[in-house]
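These notes are about the structure you will find just below.
All protein chains of the complex are present and in place, except for one that has been dropped.
Order of writing sets the chain letters: A, B and C. Residues in each chain are counted from 1.
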């Protein structure tokens, strides 16, 4: 399972160094994650509240390989990876489109399935487990 | 009643044009509003939820008079103004500190007191009315 | 001349009140402006630097009519309006899609054509004047 989301870089994503602010690479990846869940019929806000679910990010790591500028078009691909009954990772790659394409960043996030009411870890609901690729 | 809040401009506030992104002038003003309420003992999140209150912004206007750059120090002053039993405005001025000081922007927001539960306008709770300067 | 840009609302656009942060309505409009210029072949960053041009926003105003939530799909339409030889306005409407559609906000920005080198007002370059609809 893999998913791709494309958009332009906007002024709002950048800072006075003229390129995308490092924290906004992570924000871009989260956008792609939300789009991927929506495309799978798991609209994040509705699905999570209907299942008493919070899926906070427990860890992130990022390698910033190339700067991105206003007007650049990027493609963000993501690949979920099951970690345990109640956690999963997502591996993102941000590519700057053009000729040739260049990988601009690699990002990884780890997510923990949590009951909003009980404040403890709970197994992933079946549709989310399926999306993650749990057996 | 007037309140002043000072801080530096950070990279996160700016965009690739090298200066503060226009929408972030409004975000700066909202920070000052939150600090003003906290200083008055009306911590926005706790106070609003304890009073079943939402106070959404219904209108904003801004004049951008001077660019602001990373490292600039700014002072945001604000002056609330009662409009009706269930609404008020806030007038903000953002000043770039230094010699001489220069006004960088004027911003005005209008806020409507709303019951979160009933989804209709309600009078300002007394402590907020006092802060706003209602008679 | 009018242009439409659609996208989902993302977590990044919202705040702890559960809805889009008021300053981010303006950021959404700026995204639509950048997309409109790009669609007209006037990619904002390249075009502006090639023409020694800054087009800062001098004023903005906004009416916030409805909250927007994560997963909502919005359409932002914009209509530029010439003001003078060296300035123009843009009128934006943000619509929450669905049945029925609802207008969520109206935003207006005013832009001033400025020489980056001379720091003074200059006439709009011909392609930008054409986009704005100057006679």
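As a working rule, a contact is a pair of C-beta atoms (placed from the backbone, for glycine too) under 8 Å apart; a residue touches a chain by one contact, two chains touch by 3 or more.
These figures come from a predicted structure and were not determined experimentally.
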{"item": "Hidden partner interface residues of chain A, rising order", "value": "16-17, 19, 21-24, 26-27, 30, 45, 54, 56-64, 67, 109"}
{"item": "Chain C, residues in touch with the chain not shown (by the definition above)", "value": "11-12, 14-19, 21, 23, 69-70"}
{"item": "On chain B, residues whose C-beta touches the chain left out of the figure", "value": "7-8, 10-12, 27, 30-31, 34-35, 38, 43-46, 69-71"}
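Convention: only the chains that are shown with their structure count from here on.
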{"item": "Per-chain CA centroid nearest to the all-protein CA mean", "value": "C"}
{"item": "Relative to chain B, chain with the most remote C-alpha centre", "value": "A"}
{"item": "Copies chain C and chain A - interface residue numbers shared by over half, same or different", "value": "same"}
{"item": "Chain B and chain C, separation of their C-alpha mean positions in angstrom", "value": "23"}
{"item": "Chain centre separation in whole Å, for chain B relative to chain A (CA means)", "value": "32"}
{"item": "Chain A and chain C, separation of their C-alpha mean positions in angstrom", "value": "27"}
{"item": "Junction residues of chain B - those touching two or more other chains", "value": "16-17, 19, 21, 23"}
